[in-house]
Each structure stands twice: as C-alpha cells, then as structure tokens.
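Shown here is a partial selection of chains from the complex, left in place.
Labels run A, B, C and D following the written order; every chain starts at residue 1.
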Amino acid sequence: MTEGTFESRPLDALNNSRNKRVLVELKNNKQFVGKLKAFDIHVNVVLEEAEERADGETKRKLGVVFLRGDMIVMISTE
Amino acid sequence: MTEGTFESRPLDALNNSRNKRVLVELKNNKQFVGKLKAFDIHVNVVLEEAEERADGETKRKLGVVFLRGDMIVMISTE
Amino acid sequence: MTEGTFESRPLDALNNSRNKRVLVELKNNKQFVGKLKAFDIHVNVVLEEAEERADGETKRKLGVVFLRGDMIVMISTE
Amino acid sequence: MTEGTFESRPLDALNNSRNKRVLVELKNNKQFVGKLKAFDIHVNVVLEEAEERADGETKRKLGVVFLRGDMIVMISTE
C-alpha cells in the first residue's frame, strides 16, 4: 500500500500490500502483525510470521494465522 | 462532497470526496482522517496520509489504511 | 414525508423527504440533522448542511456527511 | 392484524395492519406508536402521526418516521 500507486478499489489497495508486513486491528481490539499472504472479498486475511501485539509489544508468536473478515476494523502497512 | 453538485445516490456523493481529506468515524468511536483514495459498495475505504485522532488531536500517524465498511458510521469532508 | 401522499414502500416515503431537513438517529444514539440529499436501498444516507445534535443543541457542524445505513435507527422530518 | 383473517406469511399479517395504529418496539428498547403506512421485506417501516413512548407516556411527537427494519423487535396492533 505505498501511496499514490494503487487503484480506485479498496481491495486493489490491499493487493499492493501482499507479501508486506501489515498491522491488522480487530473489533475486539486485538492487534496482529504479519506478512499479508492472502485475502478475499470478505476481507478474510491470512498472515505469515504473525504475532499478536498489545501496547506495541509482542504478546505471542503465531506463525500462520487466518483472520475472519468480519472481525477486522483496519489494515495498515506497518 | 461540496454541496449541491452530487448525484442522488450516496456513493456518488462519496465519489465527490475522492482525493480529498475526509473524517471517518467508526462504530468503536475511533476517528481516522486522511485522503479518500478508494471505496466500494460495502463502504470499505482506503485513506492515504491517514492518522487516528482523539479529541481533535493526532493519536498516531498511519500512512495508508484500509477500513472495513461495516465498521463505518460516518464519513464527512474535514 | 408530508403525511398522506407517499406510496406503500418505505423508501418511497423517504423519497418524499428528499431536499428537506430530516433528523437521523443512529444506533450509537447520535443524532444528525441535515438536508436529505441521497439515500439507497441499504438506507445509506447523505445529508447536506449537517450538524450533530445532543439534547436538542448543536454539538458540531459538519457540512456534507455520509451515514452508513446499518447504523440508522430512525429518520424523521424535523 | 385482526385475528383469524390473515395469511400464512408474516408480511401478509403485517399488511392487515396497514393504515391502523401499531406499536413498534426496537432493539434499543424504544417504542414508537403510529399509523402503519408502509413496510418492505426488510421490515423497514413508515409510521404516520408517530410518537415515541416510554412507560406508556408520550415522550415526543414525530409526525412521519422511517424505522429501519433491522432495529425492529416486535410490531403489534395497539
């Protein structure tokens, strides 16, 4: 999601972040950081080398995680 | 979203705000400000040069963010 | 939405309020007042000359706002 | 919705209440009373001569109101 280069649809923008590290915030306020490997139109997301964070610190390391789209609030490049 | 010029459908109105700075308020009461780069029919939104705000002050700078539509309450021009 | 003149479908009734000032109440108890410029079948709504109100007093002036339909509880003519 | 005369589908039953005064209860516990003018398959509803009630007393008079279906718990004839 480097600025200025992506298309007009939000999922195209997400596609620019594929294989890059992203921060994902959930409705339950949990934060996950990891390499964005996959997503779909429901915004289901798969992260590699993922970790859960709280207050900027790693809470647990998780490897590969599947996050259900309807729990996601925000995705940003780290 | 300058007044008086947009069409009768809400997404057409949003389109008038493309590339302009908007304020997005979420169901969890978080506020994001940034340049509206992309949106879709689910009201998924991508902001550039985004920042999270609380009480009118910048809480953190985020670059490019994807916000999931079902979390959005309101979008207004800043 | 003057009484007695609208059709049997709720969105036809909303259409009678187009370009008139309406009161919109949200699930988070926020109230917005403004001129109804656009709506769609999801009840996404765009208001012009909008303001947020609390206890009958203007809390902030917002210009043009997009309100996501799934947050809306009630719309009435002011 | 006079008993015994309506069809086997819930919306047919609602149709029997058209132009009659109904009580609508919402998920946020608010109650609205008014003449049922319109509804659709989402159970979006328009009431005329509507008022909000609490504890059996009129809280405010609202004229014509549009109530979003997904907020509705119950509709009964008054």
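Definition applied: a residue touches a chain if its C-beta (ideal position, glycine included) is under 8 Å from a C-beta of that chain, and two chains touch if they have at least 3 such contacts.
Quantities reported herein were computed from a predicted structural model and do not represent experimental measurements.
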With 4 chains shown in place, count up the copies in the whole assembly for me. 7
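Keep in mind that, in the parts below, only the chains that are shown with their structure count from here on.
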For the pair subunit B and subunit D, the C-alpha centroid-to-centroid distance in angstrom is 34
Averaged over CA atoms, how far is the centre of subunit B from the centre of subunit C? Could you give it in whole Å? 19
Subunit C touches at least 2 other chains through residues 70
Contacting residues of subunit A [partner subunit B, same complex]: 1-4, 6-14, 27, 29, 43, 69-70, 72-77
In the complex, subunit D touches subunit C at residues 18, 26, 28, 30, 32, 37-40, 44-46, 48-50, 62-68, 70-71
